[in-house]
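The other protein chains are all here in position, but one chain of the complex has been omitted.
Going by the order they are written in, the chains are A, B, C, D, E and F; count residues from 1 in each one.
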Amino acid sequence: MSFLEGALLALTLTLPFAVYRLVKGPTLPDRVVGLDLITSVAVAMAALYALLSGQTAFLDVAIALALFAFLATLGLARYIEYRGHKGD
Amino acid sequence: MIELLVYALVALGIFFLLVAAIGVVRMPDLYNRMHATSKAGTLGVGLILVAVAVFYQELSVAARALSALAFIILTAPVAAHALGRASYLSGVKPCEDTYIDELAGHYQKNHKLESVDKTTPSSPTES
Amino acid sequence: MILAVTSAFLGALLAPLVYRWLGQLAGWGLALLPLGLTVYFASLLPTVVAGETVRHSAAWVPTLSVNFSFYLDGLSLLFALLITGIGTFIVIYTGGYLKGHPDLGRFYMTILLFMASMLGLVLADNIVTLFVMWELTSLTSYLLIGFNHTEFRSRRAATQALFVTAGGGLALLAGLVLLAGMGGSWEISELLAKGEVLRAHPWYLGALVLVLVGAFTKSAQFPFHFWLPNAMEAPTPVSAYLHSATMVKAGVYLLARLQPALGGTEVWSSTLMAFGLATLLTGATLTFRHTDLKRLLAYSTVAALGALVFAIGLVPLTSYYGAVGFATFLLAHSLYKGGLFMAAGAVDHEAGTRDINQLSGLFRVMPITGVAVGLSALSLAGLPPVLGFIGKEVLYLAALQAAPAWIIGLAVLGFAVGATLALILTVPFFRGQPPTGVHEGPPSLWLGPVVLAGLGLLVGLFPGLYNPLADAVASAVKGAPTSYHLKLWPGFNPALLLSLLTVAVGVGLYFVYPRLQAWMAQDPLPGPENAYVALLRGLLRLAARLEQTLQSGSLRAYLVWVFAGLSGLVGLALWRGGPFRWPGETSALSPAQLVLVALMLLGGLLVLRLRSHLAMVVVAGIVGAGVALLFLLQNAPDLSITQFLVETLTAILIALVLLQIRNIGEVPRGRWLDKLVALLFGGLVTVLMLGMLSEPIELHLTQFFAEKSLPEGFGRNIVNVILVDFRGLDTFGEITVVGLAGLGVYALLKRLRREEKP
Amino acid sequence: MRAFVYNVVLTVFWMLVTESFTLSNFLVGFALCFLILLLARPLFDAPSRRYFTLAWKLPRFGALMLWEIVLSSLRVAQAVLSPRLSIKPGFIAYPLTVKSDLEITLLANLITLTPGTLSLDVSTDRKVLYVHGMFVDDPQAVIQSTHDSLEKAVLEVTR
Amino acid sequence: MSWLIVLPLLIPLTTGILCLVLGSRSAQRVLGLVGALGLLAAALALLSQVNQRGIQAVQVGNWPAPFGITFAADHLSALMVLVSGVVAVVVALYALAEGDTPREQQGYYALSHLLLFGVNGAFLTGDLFNLYVWFEVLLLSSFVLMILGGSKAQLAGGVKYFAVSLLSSILFLVAVGLLYGATGALNMADLATRVGSLAPGLRDGLAMLFLGAFGLKAAVFPFFFWLPASYPAPPVIISALFAGLLTKVGVYALLRVFTLLFTQDTAFTHTVILWVAGLTLLLGVLLALAQGELRRLLSFQLVSHIGYMLMGLGILTPLGLTGSVFYALNHMIVIAALFLLAGLLERLQGTTVLVRMGGLYQSHPWLAVLFLLPAFSLAGLPPFSGFWAKFTLVAAGLQAGQYAIVAVALLVGLLTLLSMGLVFAEAFWKNPPRPLAGTPTPPGLGVPVALLALLALGLGLWAEPLLALSQRAAQELLEPSRYIEAVLGVSR
Amino acid sequence: MNTLILKTTSRFLFTLLLLLSVFLLLRGHNEPGGGFIGALVAVGAYALFALAHGLTAARKLLPLPPLRLVGWGLLVALLSALVAFFLNKPLMTGVWFSLLGVKVGTPVIFDIGVYLTVFGALLSAIFGLEETADRTPEEAP
Partner (left out) sequence: METWMALLVGGLSAVGVYLMLRPHLIQFLIGFLVLGNAANLLIFTSGRLGSAFPPLVQPDGTVLAPYANPLPQALILTAIVIGFALAAFGIVLFFRAEQVLKTLNAEAMPERLEAAPAPSPVDEVREERA
């Protein structure tokens, strides 16, 4: 396993933490924080894979994701603002 | 040489992402968890993007990597602001250790936010 | 002949116009159509009597070897003459009987359509043509029975007749198709020559049963007889024409027609005789239940039809009596029953009632009708000097030749009721005071009965007039040249004795009739009609139950059906496929990808435990993000981007909608059945996938795309070149789908906006 | 702004001349043209010249921002990884001196990215920025340091 | 030449797009009719072309088969397209006569033509994944048409229709994916040469998956429940369009797939189809008998009679397939006529609940004729088109020794007759129990119904042309090599 | 969401996203991207703007009603598919020509049709839902 492959594996190991928060909550905003983290890791993973595969095409994934991901957070934030988080 | 720098950047980036991940799990309430993602998370991703830019040493690649970085720096705080504000409005309670809450009671029914009277700190040196 | 049938149909379709044009005289005008046809068929008499047959054929549906072909021999000619001849008087009669009825034009059309169909039926040579005509008679009969459609009883009788006869028709269809297959031809004339082949064929019994069901339902044989008396809800011209003289004889015609091909076996004769006799007795017995003229006549018709079927059963067992008896009795019955029905209608029309207990002294006010009734009744009773007598005589001769004594005894009992009925019918004409204000109807009402009764008398007095045709009919039924000298006075023989006995019993029964009638009417016997009603009730109840259980309105139940049914079928296929092939060499997933796989499975399972809707959406994002990351690590950048974008937008849309929903409701818990179905389906997908992976895949498409993408597609992103060029049409469909979704959302929301605007 | 437009127009010209329409060529061209415009600076009027100072200030601002992020991440890492959570969280009201939309937004975002603080919301009258802090033993100190470093930096680039 | 094959797609597509782009409603009306007539003309031209020159194929994008997407028209496809054209014209006439402004404003014309676009794409494509795409096109247009107007019933029915349709989409997708993974091919002709070598279990399992995916669209047992739950809900013109076209696309796909791809183990696959056919026939008609509302009743009849089309496929003889094809064509016309008629009755009487209707035989005798023609045709009585269809199937079943299904087929014919007889007695013969509140009925509404009813009669009296064409379709289906050759351009 | 920070940022991000969207569209034939992805990003841009500034403001940034764009997008796609007719080639055959030194082909134009259609359709969904959401009285929990 090369360094970068190991790095990739290490990167995926952040995901269980995010999933924990995502599932555990206890509030909907907490889950959104978990989702945010996953998005960050995904951007990192795209960048890392651009290194690993030698294909800069994967950088485009990172760009698109970086710009777009926070839209989901905004959308959910609006829901949270008006519909609360009770029981979520 | 370059390779080592890249590796170091990648390793650091992953370190910060791990910090963010652990923070998201360990921190006691939503607001503190957001600190972890908005700072360590951003830095972690940023370092890896920089590593890409360094690795390829091509302007076009660097431009794309750095623009991705710029987007993240631009959007992460806004997302944190939106989520934190919405959570506070919807009544997500801060943890019990919370030392001070100057925001309490200032949101009105229509989600307008009142200001408090506070003296502006004096500017140390007027340039 | 084709022209004759076609012109009958066209004439029928023009009837409403003629009615509008001629008004009250339309009956006379329209009668020219059947009259002309009668003349035409009469002109063919010499040819047929000479032993020749006429056949015309035109291609209809060559793909299915169906021809529009017609065949004329003695049997079909007799029927054709009856149909057109009696038809003539019926049309005239209708003009008087239904004078001024608002739907008269429609009635003319329907009854003439019926006539055309009936004509086509008896002339058809092609099995399919015959069947088409057969069903057409059922359809027209349906409309005619339901003529008084605002009455529930009429509608019920129409539906019942249709159900029973069309149902039998379907059995007949199967039987006829089998026959054609057995004989290798769709033409009856060809099948008739292949009797031995047919009878030896393994399908013989099946085909026979199916044909018999068809014939028995149509000809109201026991146990299907019940629809016929109910059909008396129809106006009298219909009863006289369809339900005595013609349509109900279609089944008899078919049996007679096929006798040379199917007859001659033990099962043929015994079945026909058994059912014929049973029908004869049933009809005879049930006669006693009624006092309504038309009902009485209807049951007598049932009995006569039984006698005819009985006669056909006798044909192969006797030298020539059976066939000749059939030919004679058929004509006799058509003449007297048609006349009696029309007369009964005339009485009803003039006196306003059909109850024999309320009729009296009619002869003095309706002498012409009275004479007709008297003559017809003689025929009905089987007394000389009318044709009915001769017909019954020959039938007795046939029975004496081939049937055991006890059967003959029962037959005598059955025929005796004819004599009883003759008395029942004539007595009101001659006994008691005439009702006031009743008088003879117009000529249109009495012409038919008089002519038909007169014909019965004429042929009875001079049987030689009919003898050549009778021989031709008998030859056709027998399937071999047959001749017999018809005589009014046959001399003293056992048949005459039986006739005398019949009359004696009949007269005896007349005197117990009032008591029998009272007894049977108050305590109706359970019969096949009860079975019919129970069958329909059961059917409808079953339908209602099925709806409750199957079409329950529960989406969940529908989906369970889908998944369970599908899993069952796929599982069955896999199980039948025998031992399972495992995939051989496959590539490795990197550890990072394995972590993703594990997390996605975990995330999927954890979704199920959540109790909040939006939380479920968010957590399901694990799966979506995992897929996107897998795509990324599997070198599919386009997919990865698309997946991320779509997941994001989906979440935004759901959040936007949930934001606006007030009472979203609890998250319901799953059921064990759902779990089972889901697990089964998931398992099968896995197995199918493993099976797929164990097959070698040929990558010819992929290689082509990789080679041509840049040089001919001018693009370096192969995926995109596939999307917009190699398989651009997929994408065209796809954007249409997206556009349609946009239209749909617009339509859904536009309405909402409009509605809630104050 | 006029200077910026010139810069872009020149860059497009550069790309046409070099017959290469890639992003990298755009950036190279942009940098080249900027240098040329820098030489021609005296030809522009005063407001336009701000473009050139900004070109100097912006990178400095960016560097400061990056540095602050690094610092703050280290702070978070220390907090997260220490066996005992040693945080003192709280919401504090930060009185704003900056006025324009852009300034407030820049400042708020900067605050989120810097150690221990996270902007939650701006009061409707834009006088106060509410901030969540991870370590607010002394709210006034947080306010003061933010004012001294961040707000100053923001004002430098915006005015 | 090659454009003739794609014309049945391009015409409705162009019409649909122009309706979207043009705002004017009167322009849309004209376009709607012109487009439908154009489609009919193109379909006729295509059929005559196929009839004269055999199976026609075109490689879309000019990429050779099996790499690009092939469009192929054999007799089956061309006939289906033709009938879709007939239904399109009739429905366009009805829409024109009805002139429902709110519906038109919500894009009715665009939607109905895009539906036809999808339907004809499905009939003509020679590529399995492409077929999936067409299914989605027609599905989405049908979703939108289903909810136009947004009444309670429409939404409740629409939800069920939508939910079950989603399922069929995914099943189809999964089946195509698996088939691609096992063979590497997507072109149906290409697939036909490869499916035979698959492991039997996988092959038949896939066959069943396709049976499920298409069976859902065709609404056969045990997948039909969604149809009666949703078809009665939308405006009648839309029900008629659906009833005429949508389920037939499923039937078409079954015919195609189970003659071209899965013919290796017919003892299993086609026996299953026969069972499905029989149960569909029986359950459909029995459930129809339980109905007291005309459109729901017709929906169950629609379901039941899909069974006939599968019956011929299950028998898999030339005569059986002839029957199936003819039945499908005939049924498109008959059932569309009945649904449109139900709409007319609803307008005249203000209800489709049978016990509340009545009196039409007296007041509208011609309407009664218009009802009886398709009703008797549905029951398979001569001399209407349905008779030939059923006769062919019965003959085929008896010849093949499939007595049980023949018995079911005949019994179902009888029960259908009973059911239609009851409708006739209730809606036409009896006096209405209380005065009926009808709405004014535009005079032109009867014309399209009359066209269809006369077609049902005409095809009965002169069945030969269509039967001969159906027979040629059946022969082609039973000789897949002809299709394969036409598509791949090489004989194998 | 009525917040100053979001409003200011979104003004900037809106243009950035639109730019990215066009970039992804035009590059799609050679690098990851294409009409669909580009359209999604553009929809994101408008969704963001509508969220931050309200629907009316977002509508002003669009010359046509979104649903009309669907028609035009499909029309562009259709025309690109029909070009082959004039060269006597089958439907959708790619036709390439040089435009100001840039190689342009009907598949690329088709991709633009894809972009417009997807953009119009999804935007009409988002706008439609935003419109109904606007009328939902907002209330604090």
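Quick note on the criterion: a contact is a pair of C-beta atoms (placed from the backbone, for glycine too) under 8 Å apart; a residue touches a chain by one contact, two chains touch by 3 or more.
In this text, all values refer to a predicted model and were calculated from it rather than measured experimentally.
Shown chains touched by the hidden one, complex as a whole: A, C, E, F. Check C:44, C:274, C:546 or C:646 against the missing chain and you find that the one touching it is C:646. Only one of the listed residues, C:267, C:427 or C:589, touches the absent chain: C:589. Residue C:723 is the one among C:272, C:378 or C:723 that touches the chain not shown. Where chain C meets the missing chain, the touching residues are 152, 156, 159-160, 163, 533, 536-537, 540, 543-544, 551, 553-556, 559-560, 563, 583, 586-589, 594, 597, 600-601, 604-605, 607-608, 613, 616-617, 620, 623-624, 627, 630-631, 634-639, 642-643, 646, 649-650, 653-654, 657-658, 660-661, 663-668, 670-671, 674-675, 677-679, 681-687, 689-690, 692-693, 697, 699, 701-702, 705-706, 709-711, 715-719, 722-723, 726-727, 730-731, 734, 737-738, 740-741, 744-745, 748-749, 751-752. Taking the complete complex into account, residues 30-32, 36, 118, 121-122, 125, 128-129 of chain F touch the chain not shown.
Counting the whole complex, the residues of chain E in touch with the unshown chain are 129, 133, 136, 140, 143-144, 147, 150, 152-153, 155-160, 162-163, 166-167, 169-170, 173-174, 176-178, 180-182, 186, 229, 289-293, 296, 353-356, 418, 421-423, 425-426, 430, 433.
As a convention for this text, only the chains that are shown with their structure count from here on.
Contact with chain B and chain D alike is made by F. Considering the contact criterion stated above, the chains in touch with chain B and with chain E alike are F. Inter-chain spacing, taken between the CA centroids of chain A and chain C, is 69 Å.
Separating the centre of chain D from that of chain F, both taken as means of CA atoms, is a distance of 31 Å. Between the CA-based centres of chain C and chain E the separation comes to 26 Å, rounded to the whole angstrom. Listed for chain A are residues 11, 13, 15, 32, 57, 60-61, 63-64, 67-69, 71, 74-78, 81-84, each touching two or more other chains.
Chain B has residues 20, 22, 34, 42, 44, 58, 60, 64, 71, 74-76, 78, 81-82, 85-86, 89-91, 111 in contact with two or more other chains. Two chains count as a pair here when they touch; such pairs are A-B, A-C, A-F, B-D, B-F, C-E, C-F, D-F, E-F. Remark: chain A residues 57, 60-61, 63-64, 67-68, 71, 74-75, 77-78, 81-84, 86 touch chain F in the complex. By the touch criterion given at the top, residues 28-37, 40-41, 43-44, 47, 66-67, 70-71, 73-74, 77, 81, 91-92, 94, 96, 103, 105, 107-108, 110-111, 113-114, 117-118, 120-122, 124-126, 128-133, 135-136 of chain F touch chain C in their complex. For chain B in complex with chain F, the touching residues are 71, 74-75, 78, 81-82, 85-86, 89-91, 107, 109-111.
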